[in-house]
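Removed from the display is one protein chain of the complex; every other protein chain stays in position.
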Amino acid sequence: MSESVTCCEQPEIDFVVLDRIIQEEYGGRREAMIMMMQAIQRQYRYLPEEALIYLSLSIGVPLTKIYEVATFYASFSLIPKGKHILHVCTGTACHLRGSGGMVQHVAQKLGIEPGQTTPDMKITLETVNCLGACAMAPIVVLDETYHPQSTVGLINELIDPILAE
Amino acid sequence: MKIIMDGKEVAAEYGQTIIEVARKNGIYIPTLCHVPGLEPAAMCRICTVELTEHRRTRLVTSCNYPLRQDAEIQTDTPRLRGGRKLIIELLATRCPDRQVLKELGERYGADLHRFPADDKDCIMCGLCARVCERVGANVLTLSGRGVEITVSTFMGRVATHCIGCGACAIICPVNAIRIEDHDGYRSVILKGKEASRIPLRSCTSCGRPFGPVIDLAPVLERAGEPGVPAFHTSVCPSCSRRNHAKRILERHFEPYDTAIQAFVDEGRRF
Partner (left out) sequence: MTSISPAPDLSWTRKLSRPEDLAAYRNQLIAEQHPDATRILVCCGTGCKALGALHLLAAMKQAVADANLDVKVAPLVKRTGCHSFCSRGPMLAIQPQDIFYQKLKPSDAAEIVQETIIGGKLIPRFLYKPPGAKQPIEKRSEIPFFAAQTRVVLERVGQIDPFDIRDAIAWGAYSGLAKVLTEMQPKEVIEEMKISKLRGRGGAGFPAGLKWESCARQPGRHYVICNGDEGDPGAFMDASLMEGDPHAVLEGMAIAAYAIGSDRGFLYVRMEYPLAVQTLSNAIRQAEDLGLLGQNILGTGFNFKVSVSTGAGAFVCGESSALMSSLEGKVGRPRPKYIRSTEKGFRDSPSNLNNVETYANVPKIILNGGAWYASMGTERSSGTKVFSLTGNVNNVGLIEVPMGTSLRHIVYDIGGGIPNRKELKAVQTGGPSGGCIPIPKKFLDINVGFGKLAEIGSIMGSGGMIVMDENTCMVEVSRYFIHFLVEESCGQCTPCREGLTQMEDILTRITRGEGRDGDIELLEEIGNFTNSFSLCGLGTSAANPVLSTIRYFREEYEEHIRDRKCKAGVCKALYHLEILPDVCTGCGVCKKRCPAKAVTGEKKEPHLIHQELCIKCMECYRNCKFDAIAIR
């Protein structure tokens, strides 16, 4: 994260929405900052710089502290995520049943590393440490829909239509 | 409270940290991430010592362990020397050939090239970020986590709200931060890359740039002394001295010491 981040296009930031999140939902409390950032990320699919600056001014937390939090927690992203997000679980049970190979396969197929997004912004590939559904290992989650007992073939069936869109 | 350090009883006050007591009593404990005056962070772990309280011995970091009861402390056992040696060897992968690691390495018999090097120009002591939060303007912060952890500005951009105080450069144990004044600007160069840039003020008298243009409000706010007026001067120190001398000469009709006193008073008013 030490490299400066350049974004393709900045989304329109709606300050009314930000105020609703910061002031109404969480009462402007500094302690709720992580949850505010999650709400902002749900809104824009990532943390736009402008929104973070607005957050900093609203709750009086230095911008660098917000940046520290944004880069520490795995769920935050400072760069826009794709239209679809594919999570591959790499928990122990999933790992023993070959989720590592599936990650490799998708990464190769899409030409990206886990955590990255395809250049056409269609798919973001992410790994997650355990979803608590170990009996269904290996688990793949596409846009919050769980796909149990996945295989490389099943993943292809999931992402091929998206790539063809 | 009876504190025994390396076999001899030492004077200690309730709540003092082990390292404070050791320094006061002339006992050496190495440290890479601790500076008196800053909240200890216990990150480098090289100041670890063996502590025995209630007949239970354990390892604690001396920079932040407050002594609150009878204790016996060993600061230089084979186990500690082994741990310190490894810490130096591991840190050397991030920063090969830095003076501070060479010296410590010699002391503890470390092989600075034991592990493959991956020069990151930084030993991650976190001092710069902590001092920036404490005395600077929150320009530098730790970012990321795990092996990816690094010191950075917001989004890795060149910061403009830096006050150019230079505390980060002074405090860095591996000299990875420089302050450079050039072309009317002051830059903080962090690991070879510009981290902040602020304009320098030009002297109204000689025209040469001197201190940075800064907003002192946040600093004064943190100092907790709202009554202190913002310090502003428009001439550089050497012109200021020349002007003073000139004006002392102009007041030659006054007794010499009265004249000096007048200028001292004037200076205080700044």
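Order of writing sets the labels: A and B. Residues in every chain begin at 1.
Throughout what follows, contacts are C-beta pairs under 8 Å (C-beta built on N, C-alpha and C of every residue); 3 or more make two chains touch, one makes a residue touch a chain.
Predicted model only: the values in this text are computed from it and were never measured.
Considering the complete complex, the chain that is not shown touches A, B. Although one chain is not drawn, the whole complex shows that of A:Ala32, A:Ile53, A:Ile112 or A:Leu163 it is A:Ala32 that touches it. Touch with the chain that is not drawn comes from one residue among A:Ile53, A:Ala93, A:Ile112 or A:Ile162, which is A:Ala93. Among B:Asn25, B:Asn64 or B:Ser240, only B:Asn64 touches the chain that is left out of the view. Across the interface with the omitted chain, chain A contributes residues 29-35, 37-38, 61, 65, 68-69, 72-76, 90-96, 101, 128-137, 139, 144-148. Chain B residues in contact with the hidden partner, per the touch definition given at the top, are 40-46, 48, 59-61, 64-66, 79, 82-83, 86-87, 90-91, 93-94, 115-116, 124, 126, 142, 144-149.
Heads up, the rule we're going with is that only the chains that are shown with their structure count from here on.
Computed from the mean C-alpha positions, the centre of chain A lies at a distance of 37 Å from the centre of chain B.
Contacts from chain B toward chain A in the complex involve residues 133, 138-145, 148, 150, 152-157.
Chain A makes touch with chain B in their complex at residues 1-5, 49, 62-68, 71-72, 78.
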